[in-house]
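Mind looking over this structure? Questions follow.
Omission of a single protein chain aside, the complex is shown with its protein chains in their original locations.
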Amino acid sequence: MTDGGTGGHVTLGGGPWAQRHGGGGPALLGDPGPLLSVRAVSKAFGGITAVSQVTLIVDGGESVGLVGPNGAGKTTLFNCICGQLKPDGGTVEFDGNELGSMPTYKRARLGIGRTYQRIEVFPDMSVREHLLVAERARRGDGRLWKDLVNLSSPTPDELARVNEVLELVGLADKASTPVSALGLGLCRLVELGRALVAQPKLLMADEPSSGLDVHETHELANVLRTLQRERGMAVLLVEHDLGMVGEVVDRAIVMDLGQVIAEGTFDEVMAHPEVRHAYLGTSG
Amino acid sequence: MVHFLGFAVPGIPNGCTFALFAIGLILTYQATGVFNFAFAAQAYTSAFVYGLLCLHGWPVWFAFLVSVVILAPALGLGFDYFLFRRIPNTNSTAKVVTGISLLVGIPSLLTVIFGNQQLDAPPSLLFNADTVYFHLFGVTDLPINGIDIGTVIVTVVVLVAMVVLLRYTSMGLKMRGSVESRRLIQLDGVNADRVVAFSWAVSSFLAGLAGVLFAHQLAPVQPENYQLLLITAIAAAAWGRLRSMPVAALVAIVLGVIESVAPAYLPTGGFLNAVVVPVIPMIVLALALLFVPGLRSLDDSKDPLASIDPPTPPTAAASRAPTMDRIIRTGWYALLVVFVVSMLTWMPVLWEGVFNEGLAFSVIFLSITLITGMGGQLSLAQATLAGVGAFTTGLLFYHFGFNELSGGIVGAVLASVVAVALALLSLRLRGLGLALMTLAAAVFFDQGVFNQPQVQPQSGALSLIPLSNPKWPGPVGIFERNGHWLFVVCMVVLVLVTLAVLQIRKGTTGHYLGAMRGSETGAAGLGINLSWQRIMIFALSGAVAGIGGTLFAYYQTSVTPNYFNVDFSLVFVVVVVTTGVSTVEGAIQAGIGLTVTFQLVTYLPGRLGGQSLVFVLFAFGALTYAAHPEGVLEFQKRRSTLRFERLLFSGSGRGASPGDQGPQAAAAVAPEGGGRGD
Partner (left out) sequence: MSAGPGPGPRSTGAPAVDRRSALEVEHIDAAYGPYRALFDVSFAVPAGGVVALLGSNGAGKSTVARVVSGLLPSAKGRIRIDGTDMTGQPAFKIARAGVAHVPEGRGIFANLTVEENLTLVFRQRVGRKMVAPSLDAAYEAFPVLGDRRKQRGGTLSGGQQRLLSLAKVLVVPPRLLVADELSLGLAPVVVDAVYDGLRRVNATGTALLVVEQQVDRALELASHAVVLEHGSVAFEGPSDQAMAAVEKVLAARGERTGLLEGPAPAAPTAPVDPVTKARRERRWAIGRGRRPRTDGEEQP
């Protein structure tokens, strides 16, 4: 058993990824390529390597879990994909666009939705206002003159979409409450709703169940599964709650110390000795 | 060569005065985490007390003991214990606002307590000031007198002492650790509060020392002299990345030398000499903010245990409960009607003038509501932007015969352009860095634009542009003394601007800005273009400030730089912060409140009857900013409305809705799940 966490990249079993890019299996006709393609991305801060040569692929409509112990580099990788950080090396492509040094807001408009490990809600605003802002922002809308002549009230369309998402995440009865009065669990749901209302092609969720209890986590998993099935939304999920991950994802990727150490279906990956080692620290 | 040295050498003691201030600023920042704008006020206070004591016959050493050894550190300890200790390190807006309030309030307080003292000739502290002790290189062109020696020696000693203190003593080690993380150093067994108190005492001692040392050469003892020193010192400190005292001292000395040499070598009255040289410190500061890497993230805390602190309340507090909103709005409409009717009928001319001036100020303050309340950024240049509007109107009228209305429009546009330029320069800056950039702009205009003969046509100390032949379009004369047209114009403009601000706040732009204030990361993640929003709100704020400035010029029928300088920018911030920076009512209350208070104060007897009392009142109001970011007046209003509501509705058993909880509710933002919960 190797130890030292040098991260031999181990791919287990078959999954859509292996079929498409490994060997075997005919290429699907009209296959547009992966939705998100991260190749050999690295990021270091001072002397500390946070992410090292990470490659991962997410296809449209696929649900992928990114797991690993604290300090593995998952959030850093997220930040590189979303544009908060500029990677030292490697490329990120989304929906056929090379992201390069595109600023965060443009990436969001391409169809990436995100929730954050540290809650980033807007304390002044009510739940509904969060979702309305998200709805407007995704179109890059909002002309000043419209504000002045009072054309900026929410349209029935927008309200309908917002209400739909409120129902979906279970916040309909709290729509007018200012977010500052809500508990952590509900704030997480607000963030999720805010990301969803823009109907992203890819939802990147960073520890969304952190601070939620059993039932809330269960519901969250349901919501994610539903969205994937019914809307074809792809999900890239960072989570510590392995039970939830197992419920939600098609495929799992395990990171440790900045590198990918295992990839495959959830069960395969969790049974892998190196993964157990990373989580439990058992030697051997 | 000798000729050059003849100018350069006197520049060195000059530069040392900046250097001493810069060292003090850096020490305070490195040891307490506060960028101490009040340093100049502390220096002034010690100089004032010293001069006063000497004037009344006390010996120099005694005056020094009281003003520098006792008073100065005591003042600093008071700052720490009552004010800055209660502000978490991450809340940079509160720190800046508190510092500015002290800068504005303390000199005014001294005037209120002691009256206008003429402290023309406080004795020199060390060597006899004017005695020439020797000539450098034996050349008669290079006299070195007492002041020069004293200044240079003290500066060098202080620099060495402070560097040694911070880098080589165990106390200095504790100081550097405490400022990075008060909590972490407690885990090592260090009483962090006591260490920070000591830091305040030392840096305040330096402030007092600097003040008294320069009292003689800066005579008469006035707050403005020390403020000018402060601003140049800030430029030097910025190049030292707010870390390196030797570098800052060096830059300060270079600035002093330039100031001394340039007039000798550049053609007198030429463009460079008259315009560029006075603003060199500001250009230096702006360059530092643009290019020195450490200054962009001045507010980013490196405290690894910062997650234990409650999160910073946003500048605009939680929205009000609907009932309270309705009550207040009805009240305002009623008040408006009463006000308009009164002004048109029975209001005496004196008071009509007071209110007109208040209306003009209200418009200017609405620009602060835009940039600080909605944009979430502290701007110290709003009076400057108002001045751009006012001067443009005046000049267009004076030179080209534009009528005041079109002049006003062009003025607003020009002010907007200046604001956009400021926004572009500050795109990467936040918090303290941004405030400093606006400060640089304000001083730049003060020293380099508003005082230029092209802008003020007649030479002389207070040249005016009389709007004595107004060209208002149409038959109505708004400048007639007994007419009400000035009031009508001001009122109409105020109403229009208020409606515009309300619409913007209610609309998409307001929501985008609210999102940016709440979380820039979250806002960008939604697709909001932060830079564009920034530029836009600056542009709007500039335009509104320009309009307000023009109104003010109408009221004064003249344009002078006095009302548009840095001091007024600071006063504006202090005033609006007290009444509430995020609401439209706050701006209007501030505007009218300011002029009314000025007028009321004249009825008080004696010493209290000056404008200083007004500044003291508002400054003390602004000191509560850290506890009441929505404005202490707003806080009191909410409390009384809540009580009123409870009285009225006590039967229905309705509890307080979340919006009424004020800053406590605003602080209840969810903590980070990953870092804290475990």
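We just call them A and B in the order they show up, numbering each chain from 1.
Simple rule for what comes next: contacts are C-beta pairs under 8 Å (C-beta built on N, C-alpha and C of every residue); 3 or more make two chains touch, one makes a residue touch a chain.
All of these numbers come straight from a predicted model, not from anything done at the bench.
J.: I'm checking contacts with the chain that's been left out. Which of A:185, A:208 or A:264 qualifies?
T.: The single option touching the absent chain is A:185.
J.: Could you tell me which of B:118, B:170, B:268 or B:345 touches the chain that is not displayed?
T.: B:170
J.: Out of B:17, B:67 or B:181, which touches the unshown chain?
T.: B:181
J.: To test your reading of the contact rule: which positions on chain B touch the chain that is missing from view?
T.: 170, 173-174, 176-177, 180-181, 183-192, 302, 304-305, 308, 310-311, 664, 667-668, 670-671, 673-678
J.: Tell me which stretches of chain A touch the chain missing from the display.
T.: Against the missing chain, chain A presents residues 3-5, 46-49, 69-72, 170, 173-174, 182-186, 207, 210-211, 213-218, 240-244, 246-247, 257, 267, 270-271, 276-277, 279-283.
We take it that only the chains that are shown with their structure count from here on.
J.: Roughly how far is chain A from chain B, going centre to centre by Cα mean, in whole Å?
T.: Averaging C-alpha atoms per chain gives centres 43 Å apart.
J.: If you look only at chain A, which of its residues touch chain B in the complex?
T.: Those in contact with chain B are residues 70, 75, 82-84, 103-106, 108-109, 113-114, 116-126, 129, 132-134, 136-138, 140-144, 146-150, 152, 177-184, 187-188, 191, 194-195, 198, 207, 210-211.
J.: Can you list the residues on chain B that touch chain A in the complex?
T.: Residue list for chain B touching chain A: 313-314, 316-319, 500, 503-504, 506-512, 514-515, 517-519, 521-530, 536, 658-659, 661, 665-675, 677.
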